[in-house]
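One chain of protein is taken out of this complex; the other chains stay put.
After this line comes chain A, so read on.
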Amino acid sequence: MLRVCLKGANSAARKCLCGNGAPLHPLQQCRSYTSGGSGSSAGKIVAASVLTVGGGVGGTILYANWDPKFRANVEKSIPYSDQVFGLALGPGAPPPVINKPRKVEPVQISSMSEVWKDSKQPKAKEVEKKAKQTDSEGPPAPAPQETLEAAAKCTECEHDPTMKERPEGEVAARLAEQDKAEQDLLTSLSSNLEDALGSTAKVTLQAIGAQEAALQAIAQHTRQLREAMEAEAPPDKKSTQWRVLEDALSERSRSVDEAGAAVLKAKAELDKLRGVIDGAKHLKIAAARPSILAAEENLHSMVVDLDSVVTRVQTAQSEAKIVSQYSELVNEAKAQFQKELNSITPEIQANWKGLTGKLTQDDLNSLIAHAHRRIDQLNRELAEQRVREQIHIDSSLEQQKLEDKKALEVAVSTALEHNREQMRLEQEKKVEETREVMEAEMRTQLRRQAAAHTDHLRDVLKVQEQELRAEAEEILNSSLMEKETEYRRLTQDQLDSFTLDMNAAYARLKGMEEAIDSHVIAEEEARKAHQLWLSVEALNYTLKTAALNDPTEPLEGAVQAIKESCAEDEFAQALATALPSESLSRGVYSEASLRARFYAIRQLARRVALIDETRNSLYQYFLSYLQATLLFEKAQEAPPAKLSAEDLDTFKLLSYAAYSLEHGDLELAAKLVNQLKGESRRVAQDWLKEARLTLETKQVVSLLSAYANAVGLGTTMAP
């Protein structure tokens, strides 16, 4: 297009520039001028287009650099543009669509973290437990554990996004599940705790009982020992006493052992209980805290009881030790004394208490002397002892102090522990209480809020309900009305249409009935007409049955048939009765026969043409014969419309009649023949009669057939 324009411009330029001048030089000029012009304009156009395209591309690239969405759009719409952009700008940013859900995820997770914390904790704890188990079961490398933990964490992570995407119902379900799991854990925990508590309590009670028994045994033993030491009994009783003492000792040792074992068992059970409580504490189920606390309290109390009992036993044991030491010392002294006594008085038996009656004076003196010596010794020892007493006391005090300190420390530590435990328990209890209170308060507040919310909701719902109800009622009413009117209209339409249809149908029915009736009538008429026609045809046929010289069959039958067929048709009846009786009885001659007969009659009539009333002699006959032979007339002559007087000549008449007969007009022939006079007339009389009959019959028959046809036509053309 441009080139065309350019060419046009060139030609125009050439013309305008080089129209007048010399061809060559100016043409060259023109050519260079025009080519230069065209070249410059083309160059301009090319430059402009290049600039535009370059500008467009550069602009696109710049804008794509700035707006990645635009870049994406362009990359999508224009093929290979992504490569161009890649060359120009480098790889584009990943589609931002993917970032959004990622951003959404942590937010959602953080929002749901509160919800999922408690429920996730058991999972996490389970996972941790599992991890711990795996850690504790075997010595797998930390790597698998870490991977397990990482995998667990990944599963948790995976859980989070998947959890985030789950609908609320699922969340609720999961919460319910978690609650159920918590409940299960709680129940299991509580059961565990209870079992542990129970067992521990049992064991502890057993231990305490054993300790008590031991205590009792120790006390008894000590008492008995003291009794044995202090009481003076006869030797047999002493031996029994000693035996009893031994039994008591064995009893004590046994019970002490038992108590020790029981204590160990109890301690083990307590440790187990502590472990269970720790495990329960680790699970950190809020609802389990009271039970945990209670268990801890129980544990603490048990521990305290056990410790107290143990301390009592220990004190008893120490007392018993003292007593036993004392008893040992006493026994030693006694033994010593016994030995001394034995050394002095060898014959005295051990049971020296019952010796008072058997001892001699010497023995008594020696005994007293020994006793005095012993007393002196003892006094000396006592003095020594008194001297050492202080040191002993100091040392023992020191020792005691040390021991006391140790014991104190121990007691203090245990008391501290106990107190700490107590405090901790109390704290926990207080915390628990406050938590419960807080929970209760929060619950009440929440309940209040929920109540308020429910109230508000209820109100709003009520209002809404009313509004909606009103609206719905309105809509219902309006639609009902509409439907009602519609229904009414439809029913009315239906009724109308039905009525119309019914009317139409009725009318049609009526019409059909009428039509049928009329048809019936018409059919009847047609039938009758047909019958009539048939009978008329039969009559016609009978008419045709005429042989050449014989008359037809008598028409009576046919006429009777006609009469029967049209019993109520007056016209037909009249016509039927109008038939001449001779045709009925004898039949009529056919036209052909009449025609044939006519020629004979003609001949004869010609021959007797002159004969009439006046002239009827034989001579006249001869003359008429002569005339007939001599007179020549036309065989057939067309009869004129009007007969004149001269046409009444026999010969003329006969020729007219012949003509009309030849032309099938029997009537005219008969009429003409009727004009014959005289003998000719007499000769033609019969023929005339016959012709008359035939004509009558034919007339009647034709009338009848016409009538039958008319009636038939009429019936066929019935409406």
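A few comments on the model shown:
Assume contacts are C-beta pairs under 8 Å (C-beta built on N, C-alpha and C of every residue); 3 or more make two chains touch, one makes a residue touch a chain; residues count from 1.
Just so it is clear, contacts and distances are computed from a predicted model.
Not shown: a single chain whose UniProt protein name, out of "Sorting nexin 4", "Two-component response regulator ARR22", "MICOS complex subunit MIC10" or "Dr1-associated corepressor", is "MICOS complex subunit MIC10". Summary of contacts with the chain left out: across A:A248, A:L425, A:A522 or A:A684, the touching residue is A:A684. Touch with the chain omitted from the figure is made, among A:E168, A:E613 or A:E646, by A:E613. Residue in contact with the omitted chain (choice from A:V309, A:L425 or A:I601): A:I601. Residues of chain A in contact with the chain left out of this view: 597, 600-601, 604, 607-608, 611-613, 616-618, 621, 679, 682-687.
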